[in-house]
Structures are given as C-alpha cells and as structure tokens.
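Missing here is one protein chain; the remaining ones are kept as they sit in the complex.
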Amino acid sequence: MARKTNGQGREWGRRKVLKGAAGFVGAAVGSGVIGAPMIWAQNNKNIVLRQCGTGVSAFNEIAEKAKADLGFTLQMTALDSDAVVQRVVTQPNSFDIGDIEYWMVKKVFPAKTLQAMDTKKIKYFDKIVPIFTTGKLKPDSVIAQGTAPSTVGFVEGKESTTFAKAPTQWFTMIPTIYNADTLGIRPDLVGRPITQWKDILDPKFKGKTSILNVPSIGIMDAAMICESAGIMKYADKGNMTKAEIDKTIEFLIKTKKEGQFRAFWKTFDESVNLMASGEVVIQSMWSPAVAAVRSKGIPCVYQPLKEGYRAWGGGLALAKHLSGSQLDAAYDYINWYMSGWVGAFLNRQGYYSAVLDTAKANMSADEWGFWMEGKPAQKDIMSPQGKLMEKAGTVRDGGSFYDRMGAVSCWNAVMDEDRYMVQKWNQFIAA
Amino acid sequence: MHRRGPAFWLLTGFFALFVLFLYGPTITITILSFQGPSGGLTFPMRGVSLHWFGNLFEKQMVGDFSGSFQRSIVLGLVTMVVTVLVSFSAGLAFRKRFRGSAAIFYLAIASLIVPSILISLGIGLLFRVMGVDTAWYSSAFGAHLTWTLPFGLLIMFAVFNRFDRRYEEAARDLGATSWQTVKHVIVPILLPSLIGVGLFGFTLSYDEFARSLYTAGTFNTLPLEIYGMTTNVTTPVLYALGTVTTGLSFLVIALALVSTIIVRRRRERHGSDAGKAA
Partner (left out) sequence: MRRVDAWVTYLQVAPLSLVFLLFLVVPIATIVVVSFFDYSTTQIIPAFLLQNYEELLLSPVTWQTYLQTLEFTVITWALTLAIGFTIAYYLAFYVRSATWQTVLFLVCTIPFWTSNIIRMISWIPFLGRNGLMNTALLKMGLIHEPLEFLLFSDFSVVLAYVHLYTLFMVVPIFNSMMRIERSLLEAARDAGASGWQTLWNVILPLCKPGIAIGSIFVVTIVMGDFVTVRLMSGGQTASVGLMMMNAMSLLQYPAAAANAVVLLLLVLLTVGVMMRLVDIRKEL
C-alpha cells in the first residue's frame, strides 16, 4: 500500500519554512474577503494519510481542499460507525486517522490502537469550544448527562489510557463535528403542536414513529421519552442502573406491542427515507437529515423540545503507528482542519465545528447569522454543493448555537452496565 | 418431449410471475433513477430527468464509485475463476471416498453457517497477528472464497450426481489419459454447470458485504462504499447505478445470445458438427 516515503531530514527544515512563509504571506494577503487564507508547506507531496470514518464527515471536498492547501494526499474511506470502531480496534494498520464518535472513545481508546495528541502541537487548542475541554459551554454551564466529550477528551499521560478528570497535555481526539438531536416532524402530517419528547407517544401517531436502532443510543431516546412522560426520573440517562434499564426496556416493549413504532433507523439515510416517504411522521432525527428532507421540497421541522436535546460529537484520532514525517503531516492536517475552511464547510451543512472563530472568518455574515446566531437569513442559504437549502427570511429551527448546545440534556453514552443493557435491548427487539 | 399443453403455459405463467417478483425492486429502482434533480430515494417523484445518470460520472459528496467498482469487478472475476477451478477439482476428488472427506464436507457447511461478520473479523485478526496488512486482494479475497467455495462445491455435488461414468470409461478405453479425459470429456459435458458455478461465484463475491467489512483493508469494495455513502444523505444516483448495471447486463447478454445464434447458424450452414457434443 502507498505510504509515506519522505525523508526525515527535510521535515525539520519544513517547519521553519512554514513559519516564515506564513508570516510573510499572511502579512501580504492580510485578512481577505472571507477569512485569512493560510499558506501551508507543500513539500510533502509523497505523504499519504488514510482517514477512515463515517460518511457523516468523510467528504471528498475536504480531501481535495487538503491536497490543494497541504500538498499531501488524504484518502477518505467511508463506513458506518460500528464498522469504523471495529476497524480501529482490530485493524490498527488499515488507517492513519480515525474519525470516531466521542461516546465510543470510552471503549476504543483503551484498546491501545490510538495515540494521544500533544496539545502543544495543536495550534488552535485554546480556541476549541470548551464543551470539549472543560466541558462547560459557558463558564456557568452544567455538564450534561451521558458521556460528555470532556470526560473522555484527555488521558493522563502520553502512553496512558486512563481518562483524565481535568484537561491535561494529552488530547484523545480533535473534535470535528457535533450536534444536538431532537424529534423531527412532518408538520403537514402531525397536525398538532409538538413540544415535548412524550408527544411521540400520542396514539394519533400509532405506527408512524421511529427512534434510533443503535442499542446504546436508542435506549437514551427512550429515556428522554420516559422522563418526559413522567414514567421515571434518571440520575444519569447516559449511565443507567440495572433497575433503570429494566424499567426503560419494559416501557419500550409495551410501546412496541401497542404498535406505536413503524421502524427503527440506523443510518442517516434511513431516517431521511422514512421521513420523506411518509412512513414516519415523527422520529428522533439529526439536523442535517431534516435539512435533507426539506431540500426535497417536503416540509420537515427539527423540533426543539422542552426537555432539551440528546447531543453527540465526533472527532479525529491518530493511529498508534503514526510517527516521523507522517505524524507531522497528521498534525498539519489537524491544524488545517481547525483553521476555518472545514469549519465553515461543516457549519453550512447544519453541523457545528470545533473552532468557531476561524469558521466565522470563512463564512459570510449572513451565513453566520443564520446558522450560528439564529437570525433570519437575509439571502437564500446555499449548501456547500451550491443547492438551495433555505429561502431568505427563514430562521433556523432551534435557534442559535448557544440555544441549542446550551440545552443539551444528555450526551450519547456508553454505560457501565452496557453488558446488561445489550441483553435487555435484545429482549426488546425480540418482544 | 412435452408438447406445449396447458401445463406448459401454466408453468410459463408461473415463471413469468417469478421473474416479475425478482424484478420488483429493479423496476422501482429504474423508475426512481429518473427522479428530478431535487428528488429523493422514495416516491413521490419530483420531476423526471436524466440528472442522476450524469451525476453518476461526477465526483460524489462522499465515496467514490469508480475505484470501488473496479476493485469489486476484479475481485469478483478472480474469485469466479478460482471458485470454478477449485470446486471442480474438489468435486472430482469427492467422487471417491477418501480419508478426511467428511471433515472437509462439514467444514464447507460450517463455512456457510458461521456468521460472515465473524469470519470477517477472524480473518482480519489473523492478518493482524501475522503482521500482514489486510487488503481487498488478499484477506478479502480469502474471505470471499470461504463464501463462494461451499456453494461451488455443493453445486458440483449436484452436477456430478449421477454423472454417467460410461463416458469416462469409454474415453479411457480409447486410450485417453486421465488429464485428456477431464479436458475432452468431462469439462465439455459439464460446461454449462461450470458456467453456472462461475456465475454464482461472481455474483456472491461482487455483492458480498459482511465478509469484506473487516478484511478489505484501507480501500472499500463497491458494497462497502455504497453502505458508507448511506451514512450521509444519499441521492437517486444509487438508483442510477442500479439501472446502468441492469441495462449493461442486458446488453451483454443480448449480444452474447445474438453471437451464439449467428455462430450456430454459420456452423449449420457449413455442416460442421463441432460443438454439438455438449
């Protein structure tokens, strides 16, 4: 397989060149119309980095832009999240950069196939949204339930696999995208206001609802509904006790037997198809999936709910085997990733990026206002692919970044009792 | 043989219904591949266009058709050839009782049963332990063989079942070596079945998902790539791919059929009897 062939010696020179060039060109170009263009070293053309991750963020355009800006080749391989995890754990040599979800890091990192990153080498480390470092979106925020990214964001030392309680120099992953999920609805078909998670239980929607079909996340969807319906209250929805699991599954089985669910979805695409085809009128959903339904001319709303959101995040992790010039290239890639272009690209699809300042510099004021500040769009909002996403005057469902990410009730999680949970989940499916 | 009585028409009707059933999804795919540019993967149609056929040859948002398609085709063809050769050879062996034959037979059965996903994982781990990188042409190839070979072998059983040994004996009596017997007697007689095994092998490998999942290494085969694409918004371009595949297959088969008929006509005209042995 194609691998790096670059000599080590040139690398050290390159860093210096990079600094000098960036300073010079940076001064010359100044802050352009949109953001500050970065100039990156280009003498690492023979390096190939292989990134494996879900299709959610494995965009070809990112690889192309990386090639243009950084010079080296980025090979994107898209898989579903289960497969990414298995690959990272069992085939550590088949990738260089893994794109993993935070809740699975709790399981993946201890497998010792990844290496921690040195935060000193991460240029924008201080600018990363604090959800991923201190855990608090704003200094007075409360950390939500579940596997909050900050709880698995750091390890105690370079070789350690013990997660640190507070930020250290060793970062497990660079956050790439994150978002808050809620119920998506077809306003033309539900025919009533939806305000709470429990509204999915309305007998009117019998046979027309759906939740996620990933055991550890589906059960949290269920927990949001249970809590909303007053069936029970959880100490931590992301880390239930056996008794809580029992009761939640019991509730799910009852609901299933009554025929409330139409189907459960697993991939992004399934949720879009279920909604667009009218099989389902209310289901837990991602913001970009709602946008995808809407782009087909079908009304669909990402409905903010009283109880808040169930959030998730993904990030880039470095494979253990990376070293030398390849490792340097990986750091370059990560720094480039957070330098704004990618952030803007992801924000425009309805996700959130990790470093907001740089992304803002790469978006127009109108785009930033619409996607991040909850302001009405001044002009039509286009997707990165140039398709119309929202007409002028629209306000984003759920409002601003702080409205949404500030109302997170729970993060996707791996429970301590996950062994028991899977057994109970199987019982639910078999019922 | 049977005259074309009512039974013939009844069975033809049944067969036609069966084919219609097989093509149910294909028909849906074909219709929906003509979706308008803003259309989705489900009904209703939003306009009619050829947009997605053009899009098929453009760069996708996520994933890459051409690279993964090439890999899958090459892998499918190699798997096909190896499956035919290995299962034919094993089929010959299994006509005799030999020590270990029962063990190998049950291994073939086990190969069908063990969930593909675990075989896949097992082979992936094996390569890791051996220190060899997994790749679609090595580990995934092996994984596909564990899927196609049991089929090949068992179909060879059905093929050799009640195979008239007198042909072989006659050949041997006429002084043919065993190699000549195989080449000039057994293979021509069994050719249609061997093609069938090959077809099976190709189809199974080309569409195999689970066994490639942890064995394909860095690069995806087509089914993996398509699955990866469904983790983001997918478009009717997937259907366009299906329609083009189906269309091309029909074209190839039609061409093959026409050329066979032409060749046969020519032979008949020239009074040659070659090729009639089968």
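We just call them A and B in the order they show up, numbering each chain from 1.
We adopt the following convention: a residue touches a chain if its C-beta (ideal position, glycine included) is under 8 Å from a C-beta of that chain, and two chains touch if they have at least 3 such contacts.
Because the structure is predicted, anything quoted here is derived from the model rather than measured.
Of the listed residues A:68, A:365, A:392 or A:429, the one in contact with the hidden chain in the full complex is A:429. Even with one chain removed from view, chain A keeps its contact list with that chain: residues 82, 85-86, 89, 106-108, 110-111, 207, 210, 213-216, 256, 261-266, 269, 273-274, 277-279, 414-416, 418-419, 422-423, 425-427, 429-430. The missing chain lies against chain B, touching residues 1-2, 7-8, 11-12, 14-15, 18-19, 21-29, 31-32, 41-44, 85-87, 89-90, 92-96, 98, 100-101, 104-119, 121-123, 125-126, 142-143, 145-146, 149, 151, 153-155, 157-163, 178, 192-193, 195-196, 199-200, 203, 206-207, 209-210, 222-223, 226-227, 230, 234, 238-239, 241-242, 245-246, 249-250, 253, 257, 260-261, 278.
By our rule, only the chains that are shown with their structure count from here on.
With centres taken as mean Cα positions, chain B sits 38 Å from chain A.
On the side of chain A, the complex with chain B involves touching residues 1, 50, 52, 54-56, 58-61, 75-81, 83, 86-87, 90-95, 267-270, 272-273, 276-277, 288-289, 292-293, 295-298, 385, 387. For chain B in complex with chain A, the touching residues are 38-43, 46, 59-64, 121, 124-125, 127-128, 133-135, 213-214, 217-220, 224-225, 227-234.
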